[in-house]
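Yeah, one chain of the complex is gone here, protein chain that is, but the others are all in their spots.
Right after this comes subunit A.
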Amino acid sequence: MLEISNLTHTYGSGPGAHHALGGIDLRVTQGELVCIVGPSGCGKSTLLRSIAGLLKPTGGTITLGGTPVDRTPDDLAVVFQDYSRSLFPWMSVADNVALPLRRKGMDRGRRRAAAEEALEQVGLAGASGKYPWQLSGGMQQRVSIARALAYRPSLMLMDEPFGSVDAQTREDLEDLTLRVRNHHNMTILLITHDIDESVYVGDRVVVLAKAPATVVGDLRVDLPGPRDQITTRENPAFVHLRAEVGRLVRGMRSHPAAAS
């Protein structure tokens, strides 16, 4: 459903130019949860912003559901890392979730109902009348996940979604993501710098090299489901994959036996 071919992006020009993306090829099929990991500053966010149509890449093509992305696609939702700046502090939680739904031609009552439903799915049934800043960081990020869910996108982009919350909340949100993903059968592209997280959450882990970013590894994660924070993480296959991804991220050669 998502096809990226030879995507390049350069910030600036001349000798000071920064080559962020150096020709990325990636295909994501319907219903997949793909994690993109790479060292910080490798151009992960540039990739995500190009897919979201927030940034015009200097070269290559992106097609979503067969149509080229030249502006923000209609059925795409984004969960940003910085929830406190992504949610609007002047609107209640329910209004934040319901705001994008106008575009879907839903009337007020249906927008309201959809927002309530999405908030319930992320475990925030009672918070609709509150303001984002009255909630903890983890709860705010749940609100932005609810906003993405209510929008019912065919593709959900998550940019380091759990990078600004504590470890316990992070695990809760990872499990929440897996749960809603099974429920909606959504396609999710999750960007992270956390190797463990990418293996735990993903069906596939795509490893990017340092800028200019290229795909240096594409590993299928075959771990038994449903995943569990304790048992999955002690599974030898998990440990092995984690090491493999770690090696790729650090730019070492892949272990021949583990190459998929």
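Just so we're on the same page, a residue touches a chain if its C-beta (ideal position, glycine included) is under 8 Å from a C-beta of that chain, and two chains touch if they have at least 3 such contacts; residues count from 1.
Keep this in mind: contacts and distances are computed from a predicted model.
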Report task. Identify the UniProt protein name of the omitted chain, choosing among "Heme lyase CcmF/NrfE family subunit", "Protein-arginine kinase", "Nitrate ABC transporter permease" or "Cation:proton antiporter". Result -> "Nitrate ABC transporter permease"
Query raised in the report: Which residue from A:E3, A:E32, A:D82 or A:D175 sits in contact with the chain not drawn here?
Result: A:D82
Report summary line: Omitted-chain footprint on subunit A covers residues 49, 52-54, 72, 74, 76-78, 80, 82, 84-86, 88-91, 99-100, 102-103, 131-134, 147, 151
